[in-house]
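Only one protein chain is missing; all other protein chains are in place.
Let's turn to chain A:
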């Protein structure tokens, strides 16, 4: 019985990768100028007409690639936070990491726009402060991290930073329209430059995440066992949190608040390939790309010419999925 399970899981990973490639090609073809799959491939290979070339390379391909990067980032961030907090509900949105990052980014956008080159760094600091707040409020010397306290402190931290975002929006309402798309988690209007800026950040984060697979696996066995295996729990949690915060923060700094990916994707990965991070983390990366790509493609095509930011699509679909998980008792 145990012999064929790994094969089945490997097959799932390959299937997800194939689905991702197909989704990429379909998404590139979809839009106001619709291309068939064959036309899309031809154009990518450089045989299409000039107009299609421009649409593809300047608008659609950057957007698709950005969705892939951000989706994988947020999924990996959620998977790591779930390991650190030993809680299947932890995700950058619910724990306040995203809104912490968003506050500092918004502050720079609205108040000191001259320093916009500091946005990724500011996002990491904001996210780190939020994670630190949740962690310190939820952790008790006796009893460690209780799932309920994590969620409650996440609610509180989200409320505080949500309030700060509201305050900034009112005080600087004249400058707000420029930031509105970003606040809703939109991938529109991004170019190849944004992709190229995001790519190195993402790769660093993914490599760090993949290197912490064993640590995440040890945390699955609980605090006492991890301690017993000679692990320094504080250092372990701290290093995994840093990676998770980094991945979420760089994502927020580029596309704003896209929720629920970090929650939904690792959970789907666990259902499909099990809780072992050696499989579930790579799977989460692929699945995260796929989910955000589908959400964004749906958002920009379903009500065309109107565009719905991916963050809103994810909130509408992800919220009920979250409730369904809770109802099913998986949490």
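The rule is simple: contacts are C-beta pairs under 8 Å (C-beta built on N, C-alpha and C of every residue); 3 or more make two chains touch, one makes a residue touch a chain; residues count from 1.
As a working rule, contacts and distances are computed from a predicted model.
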Chain left out of the displayed complex - its UniProt protein name, from "Adenosylcobinamide kinase", "STAS domain-containing protein", "Iron ABC transporter ATP-binding protein" or "Cytochrome c-type biogenesis protein": "Iron ABC transporter ATP-binding protein"
Taking the full complex into account, find the residue in A:47, A:214 or A:327 that is in contact with the omitted chain. A:214
Residue, one of A:15, A:116 or A:232, that touches the chain absent here: A:232
Per the touch rule stated above, chain A touches the missing chain via residues 1-2, 142, 211, 214-215, 217-218, 220-222, 224-225, 227-232, 274-276
